[in-house]
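A single protein chain has been omitted; all remaining protein chains appear in their positions.
Here is chain A:
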């Protein structure tokens, strides 16, 4: 292929093609990238209309959220930035008691990023969206100079139809309400850290990145009195729990022995001086439910693969707002706090 034909068809030799400033210029190069890469991957009538925005038909209450994704490396065991960008926003919508429906996707690409890498990310987003039943209906693309970004950043925003017929928020939590955890914790954070720092781990630790909308919809459809939902992303279980307790004006108590942490995860945490309660997850959530609903809720959660290891780990009670205590595995008690600052591995 000669230079000339390459100019006409920038994607024909995609394996070697790199993102250029022109791809973000809004001109022909941008249009070609949209036509050849994004529209076919996300494939839906809204994008086909090639309008400035998407017109959506959404009666009733809606949940609306946005999140930006800046993970390094872009691909890591078990997932990648694309799937995360879809699941992260879908999960936030689900946490509002809503069924995720439409997403927007904004990309900031670094000049020099291989188009093949971009395609992998976009394909992964498309697959995640298909699997979750959401449509990526509008978007944006910018290119920044080489060295100004880690390859690519993605922002997604999403809307969904509210299914819950009552507010799902920390203010609804009552003393005595139980705290359910949807599965084992710590996998995403450790998988990314291991990939980023090239830690040579004996076992394969894969991110738990997944959509948690299905079990949440099931809980709602079966009439479980959910008081509050929280996904356990950055800051982990500890931060989510302290935040909810603080806003609810209540204390909380958990049993450490009941919190599932895989042995390999706890070994790595031990080694690096990290607390699994602080490590990020991308497919885990906690649900606060009325005490009388606990057994039924756990039953429902366990029917879904993303929450098949759901457990009851504790409860909310009267006490200092935001004071979360954990009963340790040997029967002592300690305070559980949010992480202060960045999580840093220790010396020895």
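Just so we're on the same page, contacts are C-beta pairs under 8 Å (C-beta built on N, C-alpha and C of every residue); 3 or more make two chains touch, one makes a residue touch a chain; residues count from 1.
The rule is simple: contacts and distances are computed from a predicted model.
Its record in UniProt calls the unshown chain "Hydrogenase maturation factor", which is the match among "Hydrogenase maturation factor", "2-oxo acid dehydrogenase subunit E2", "NADH-quinone oxidoreductase subunit H" or "Protein FixA".
Touching the chain that is not shown, out of A:203, A:221 or A:333: A:333 (per the contact rule at the top). Residues of chain A that touch the chain left out of view are 197, 199, 246, 257-258, 260, 263, 272-273, 320-323, 328-335, 337, 340-341, 344-348.
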